[in-house]
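Input: a single structure, listed below in structure tokens.
Partial complex: the chains shown occupy the same locations as in the complete assembly.
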Amino acid sequence: MELGMIGLGRMGAAMVRRLLRTGHRCVVTDVRREVVEELHGEGAVGAFSLEDLVRQLKAPRAVWLMLPAAVVDGALEQLVPLLEAGDTLIDGGNSYYHDDLRRAARLRERGLHYVDVGVSGGVWGMERGYCLMIGGEREPVRRLEPVFTALAPGAQAAPRTPGRDGPPTPAEQGWLHCGPNGAGHFVKMVHNGIEYGLMAAYAEGFNILRHADVGMHRHATDAETAPLRNPEDYQYAFDLPEVAELWRRGSVIGSWLLDLTAHALRGNPELSEFSGHVSDSGEGRWTQAAAIDEGVPAPVLGSALNQRFRSRGQGDFADKLLSAMRFEFGGHLEKKGGG
Amino acid sequence: MELGMIGLGRMGAAMVRRLLRTGHRCVVTDVRREVVEELHGEGAVGAFSLEDLVRQLKAPRAVWLMLPAAVVDGALEQLVPLLEAGDTLIDGGNSYYHDDLRRAARLRERGLHYVDVGVSGGVWGMERGYCLMIGGEREPVRRLEPVFTALAPGAQAAPRTPGRDGPPTPAEQGWLHCGPNGAGHFVKMVHNGIEYGLMAAYAEGFNILRHADVGMHRHATDAETAPLRNPEDYQYAFDLPEVAELWRRGSVIGSWLLDLTAHALRGNPELSEFSGHVSDSGEGRWTQAAAIDEGVPAPVLGSALNQRFRSRGQGDFADKLLSAMRFEFGGHLEKKGGG
């Protein structure tokens, strides 16, 4: 079928390529003229303005936005006047599902459909296919099925769950109509919340392995630092790349994130090229907000998020206050330039 | 080669079966006579006492213990007098690596070798193969290679990590000599620590999805309970089995644990047959203890462990103390039989 794509960044461009491969007609645009031209060279129809893009699509149109969450509203403002009743707008970025609800309501007033799609797969999606979590009305979602099918990995991407039979459901192919508007980004939000937790679990585990040699080093003895009681128990110098590789086979903790970890550690076991200042793109925060609104505990996901904040120095003042209190009651000096 | 196996529970029996398939000679025993006979019927050599087992193995012997951690020391006490210098004892259970260090030292005095093996794979291991994390001296480990190779899943169990070439390393086949004694169970301990974290991440995420319908329900309005400010944002009734299935394909959070989750949810989306009193077999605790000794943060793994303790009611007194304080300062009544 025919799809307009606005936003040809890492994700948008790769998705267009995957769609082109399966014969879909893609009309594409981006603020960077050169990427439009590049995709034009690969078979897409290039458009150099929103007007141009809309003009080259036949009604009822399907226009997919693949933009940073912060600029989606601006893009919609420009785009909506160009569209006509019956057209469908798809937001495939990392929008907060609250925004989906608001946008869908406003577009509905103009006869436009809105579909929110959470997309997972990262830079590997072009080859592996994308996992698509979809929210919106039944009819426009149904019309987009060929696009979803082309983008999704397909049923063969994972062994069938024992007990399932009959033709594979959409979820078994890697896409799912999760519910009304917002449902797609809600599920994607929780997906990323889980992702943070999984990542942190591996990171903490490997950090423990890495410091298993702490008994080999000499440590200061003073009243303020706990001496290691049993240095003889921490004499291990583990080969982290090999451990990561090992766990990929037969273990309970095998996963795609572990596959990637094995690759990263193999390249540089020290990971010395990374700053360790870890970004968060919103979903981890929103997952916590949802858990809080729902009143359900999510301590693991919350810890993972907090560690990202800490990695960026956002806990420094709290640490200083701890030092200050220790100085107040115990005269412990944790001054700058000291230990 | 030839291996003695003591302990024919869920894990031990399955490992024997996998070894028999690849032509190894297994002499097996267990306190339950019927399981010995069962495995005898499948090709193993049955032994009805430790003496019997030792007698049927040629020196230098390799005897694998697959027993609950709490009874290993008792078994060793009986077994050691029966062995002779050069024999090797393998502990494949969930022992604490501190015990490995102690045992290895004592066995060494008698000329015996000790090899600790952390085994992951669960009830699926017989088919999938077992991930083996091994600690001990180089020589006895080397001698056991045929056994490790037979038990491990083999290189084809996961796609090769890009950038690796040459013949697959042992880790790529699913077994690894991680270091000196204790190293195997240390790595297994951290493996299980990570496992707890991963499991909790999924569990919390699905719990958030499950409660995304909280806005559909009416709630009490009083000064002590926070009203849900935005019920319109929590109107989703997600199909959890389909979401689990969806995430198995193309998403960043695909894993074997997710495969199992999809299977479990498909069987009963309410999971109503489970008590939710979650056991912990020690490694999660020991992982925390190691992190603390090393002085490294492990908040996600710690949270996961704490949730298991809570699931078993071990936090009840703390909760009551919170209720008591609230009553003291605010007159809030959270009495039994009330809300």
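Points to keep in mind about this one:
Note that the chains take the letters A and B in the order they are written out, and that residue 1 is the start of every chain.
In this text, contacts are C-beta pairs under 8 Å (C-beta built on N, C-alpha and C of every residue); 3 or more make two chains touch, one makes a residue touch a chain.
Worth saying up front: this structure is predicted, and the values here are computed from it rather than measured.
Total copies of the shared sequence across the full complex, per this structure file: 4, with 2 shown.
To be clear about the criterion, only the chains that are shown with their structure count from here on.
Residues 97-98, 101, 120-122, 125, 128-133, 152-155, 157-159, 161-164, 169, 171-176, 178-180, 182-183, 186-187, 190-191, 193-198, 200-202, 204-205, 207-209, 211-212, 214, 226, 228-230, 232-239, 242-243, 245-259, 262-263, 266-267, 287, 290-291, 293-304, 306-307 of chain A are the ones that touch chain B when the two sit in their complex.
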